[in-house]
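All protein chains of the complex are present and in place, except for one that has been dropped.
Chain naming follows the written order as A, B and C, and within any one chain the residues start at number 1.
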Amino acid sequence: MIDVLYFAWVRERIGTPRETVETQAATVAELVDELRAREERYQAAFADLSALRVAVDQDLTDFDAPLSGAREVAFFPPMTGG
Amino acid sequence: MIDVLYFAWVRERIGTPRETVETQAATVAELVDELRAREERYQAAFADLSALRVAVDQDLTDFDAPLSGAREVAFFPPMTGG
Amino acid sequence: MAVRVQSEPFDLGAEANAFAAAQGGGMGAIVTFTGVVRDVAGGLDAMEIEHYPGMTERALEQIEAQARDRWGLGDVLILHRYGRMRADEMIMMVATSSRHRKDAFEAAEFLMDYLKSRAPFWKKEYTAEGAGWVAARDEDEDALNRW
Partner (left out) sequence: MAVRVQSEPFDLGAEANAFAAAQGGGMGAIVTFTGVVRDVAGGLDAMEIEHYPGMTERALEQIEAQARDRWGLGDVLILHRYGRMRADEMIMMVATSSRHRKDAFEAAEFLMDYLKSRAPFWKKEYTAEGAGWVAARDEDEDALNRW
């Protein structure tokens, strides 16, 4: 069980800001593959991973990052604050 | 006839902020030589020209600058504003 | 640590004066940066800033800690709004203080470069023609390379 959060246009494409997912995925990339296999809206959101950023437990990381022990994964486009 | 101005410790060593000088000096350096020849307080003020800056008609320049047509020459130490 | 994330407007003048008044003796230099909503194309109805509560504060605190490690700073303020705002409203500010100006300037630029590309904020623009997410600028990512 892991909380998956979406922000900005990723949230809009997937249609929810947050969901809880049952997964045995060992890495972020494996989680993405599982999500893509679900429905077309996930495929649309995850079509181009180079346009996405990921945080595990609120720390920026990359798609190779392990998920063991993680409670929260977030996907979003490059940030545009400031 | 030229107005000669002094600032900061140059003013203090010479003992006046401003005086009018009759001079035929062609350059700032020649004017400095004339002033040095006057009195010891001028020698003290102009002992080390590398520690001084000069402005002719309110523009920073150097000691080789010509004085033809100049109305105002100012001597002072390196600036310390800001 | 002075990191504030809020939806309410802030008063640049009041923040700058409070920051300056809180400096101990010896801090001769204070730098502020303020970001303002730009109506780039004309016709901006509103800008909405989304953020990631929790991670935002965490990321800003980490950026502040990095700046304090790298420069001799008296104090640091990072204030960023989220939610809906209009053209010419202030989005965010940073303030830094140091003995000499170099540290305060460099740290403020560093904070801005990292905040732009590493703090989880996203801008969406609303105009008569519709709404769109602001794209990240390559220059902003490139700016990180100088540190």
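By definition in this document, a contact is a pair of C-beta atoms (placed from the backbone, for glycine too) under 8 Å apart; a residue touches a chain by one contact, two chains touch by 3 or more.
Keep in mind that what you see is a predicted model, and the values were worked out from it rather than measured.
Q: Taking the whole complex into account, name the chains on display that the unshown chain touches.
A: When the full complex is considered, the omitted chain touches B, C.
Q: Which residue numbers on chain B touch the omitted chain?
A: Counting only chain B, the missing chain is touched by 5, 7-9, 11, 55, 58-60, 74, 76-82.
Q: Give me the chain C residues in contact with the hidden chain, please.
A: Considering the whole complex, chain C reaches the absent chain at 11-17, 20, 23, 25-40, 87-88, 90, 99-102, 104-105, 108-109, 112, 139, 143.
Throughout what follows, only the chains that are shown with their structure count from here on.
Q: Should the pattern of chain-chain touching be classed as line, ring, star, complete or other?
A: Drawn as a graph, the chains match no named shape, so other.
Q: Tell me, please, which chain's centre (mean of its C-alpha atoms) is farthest from the centre of chain C?
A: Farthest by centroid: B.
Q: With a Cα-based fit, what is the angle in degrees between chain A and its identical partner chain B, given to the nearest 5?
A: Rotation angle, to the nearest 5: 180 degrees.
Q: Please report how many Å separate the Cα centroid of chain A from that of chain C, as a whole number.
A: 26
Q: Any idea how many Å lie between the Cα centroids of chain A and chain B?
A: 71
Q: Quick one: report the Å distance separating chain B from chain C, using the average Cα coordinate of each chain.
A: The separation of the two C-alpha centroids amounts to 48 Å.
Q: Touching at least two other chains at once: which residues of chain C meet that condition?
A: In chain C, no residue touches two or more other chains.
Q: Going through chain B residue by residue, note those that touch at least 2 other chains and give them in order.
A: In chain B, no residue touches at least two other chains, as defined above.
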